[in-house]
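Okay, here's the structure, questions in a sec.
Heads up, one of the protein chains got dropped from this complex, but the rest are sitting where they should.
Note that the chains take the letters A and B in the order they are written out, and that residue 1 is the start of every chain.
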Amino acid sequence: MTTSPATPAILEARQVSWHSRQRPVLGPVSLAIRPREHVVLIGPNGAGKTTLLRLLAGLLDRQHGDILFDGTSYEHLDRRQLARRIAYVPQIRPARIPLTVQQVVEQGRYPHLSSGRKSLRLRDFEAIEGALRRVGLWELRQRSVDRLSGGERQAVFIAAALAQEAGVLILDEPTTHLDPRHKAKVTNILLRLKRETDTTVVAATHELRFAAHVADRVIALEQGRLVHQGEPEEVLEPTILEKVFGIPFVVASPGALATPRVELPE
Amino acid sequence: MRRLLALLLLAILPLPLACTEGAPEEIPKARAAAPARILTLAPSVTEIAFALGLGDRVVGVGDYVLWPPEAAGRPRLGGLINPNLEAMVRLEPDLAILLPSEEDIARSLRRLNIEVLTVESESLADLEAAVVTIGRRCSVPARGAELKDELHEALAPRDDAAGRSVMITLGRPLGRPAEVLVAGPGTFYNELLERLGAANAFQDARALYPQISLEQVLARSPDVILEIHTDEQSAQQVAQRQEDWAEALRSLAALAPPVRVISGDWALIPGPRLPRLYRAMAEALAAPPSSKPGPAKVSP
Partner (left out) sequence: MSASICPRRLLLWLFAAWFVVLFTAPLIGGQTLDFRELWSGDPTTATIFWQLRIPRVLLALLAGGSLAAAGMSYQTLFRNDLAEPYTLGVAVGAALGVVIAIRLAPAGSFFGLSWTSFASFLGALAASALVFGLAQRRRSAVGSTLLLAGIAVSLSCTALILFIQYLSDSTQTFRMVRWTMGGLAVVGYREVLWLLPWLFGGSFVLVRSRWELDLLLTGEELAASRGVDLVRLRLTILAATSVMVGAIVAVAGPIGFVGLMIPHILRRWIGPTHRFLLPACLLAGGIFLALCDSAARVVMAPAELPVGILTALLGGPFFLWLIFFERSD
């Protein structure tokens, strides 16, 4: 199903499937993600987006198939090694987080601490400062996370993931539940990442506009299967979207810019 | 896993420490001299000490001691629940006489270098042995032997209540009896009943003082119900108690065993005043079953 990429894949899923106690949720799915690529998964609720992300992040044990990081199977990587390679920003987080912005971002350094001596070094503080500045939270670093707006909070967790200095960043619904201004803020953070860093990004969303903005490649999932993939213009078009989501779409494409606008009719 | 290993290593650390435990405790310093300052916590032990003429040497007593009056005036040292070790140390005693139930206190006192003599007093044989043991340790062996013989004689078997099945309840509150505390096997009440030729209706109970329901009373249908109380019961209260039982049993079955009441602070203490309880029981149980509630309150 995947077209074999020119460069070797940094993340590769081979015939991966996962089922809960009651029903099959995902797969089998095969997928290869190249370094520096920004991939966005779209699909209706229950399509298996989060399951696929959690499998890629090493948080779920796959029941079939294999997942490889840069050619190494996850079986040969322990949690800590995996955490130095892949950072994850989940959608669901505790309602109250009684920490300051900096304290949360410091946690991103955990996989880099030696297990015996667990204090931060200069190198760690540099990474923390870099991450905070990149998401524009350096000034707010002493603020309590609970006092931030939803968008700023999302930025804090992206910063923590950046401080983790993993090559791959996995984001689950990064813009959901945010107002338009904060959606734009998170989108801009990801666009900056693409411009300024080598980070590979895998995100899941049902915000098609967000997908259109940040993706190099869009992958559509339906009922645990990978049904379409390709450049945003190829996938985010009415016939495919209607098939995936089960409702008609209108695509307005102003000019030659490859940023299709997706709107629901009425 | 390394953590768990470290934990395990730490767990072994206290072993040498714990192994030494007990060594100094089990060898109390043998002091030949007659003790001059004695602590007694339990009422029964206190009464034995006073009966042996050691009253002047008893410097402190437990909270529950009521008799003899001289003992009641001694400094109080707390009860089983809240023993006051500091108060005990302040009295600078050279002997503490305790029951097995006071083992925790005994251990603490031994560590404070206070000699502890442990005696038992649940059975009649225990009582006699306790009298002799205390007499010997306190250099009044003759008085001890004498008291033992007195008790032995006063508690000799008789057959006042031959063949009767008796239920003994302790401290039953006034009102219709629903659940009552009864004397089971292994208690001195059981033994006293046996010596009177009677049978304990709850001889086969599983606890020393089991709580039983009215249903059980009916099932066992005792010939006599004997209520024992610490507080002096007035004639009116005794009548009330008999009325309680009559009412409870009448409504359920045609069972009307006579109800006898024995009361007094001596009635619950397995000490040297047991003969008094024994006589009271003999008298209460001797009356023929047919007679109307006779001498319900017995005060010999």
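By our rule, a contact is a pair of C-beta atoms (placed from the backbone, for glycine too) under 8 Å apart; a residue touches a chain by one contact, two chains touch by 3 or more.
Quick caveat: nothing in here was measured; it's all calculated off a predicted structure.
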Shown chains touched by the chain that is not drawn here: A, B
Touch criterion as defined above, residue of A:39, A:55, A:68 or A:83 at the omitted chain: A:83
Among B:66, B:89 or B:286, the residue in touch with the chain that has been omitted: B:89
Options B:56, B:70, B:104 or B:231, residue touching the unrepresented chain: B:104
Touching the absent chain when the full complex is considered, from B:72, B:112, B:154 or B:235: B:112
Interface residues of subunit B (partner: the chain not displayed): 3-4, 6-7, 10-11, 13-19, 21-22, 63, 76, 78, 80-87, 89-90, 92, 99-101, 103-104, 107-109, 111-112, 186, 206-209, 211
Absent-chain interface as seen on subunit A, which is shown: 57-59, 78-84, 86-88, 90, 92-94, 96-100, 103-104, 107-108, 110-111, 113, 118, 142, 144, 146, 157, 160, 164
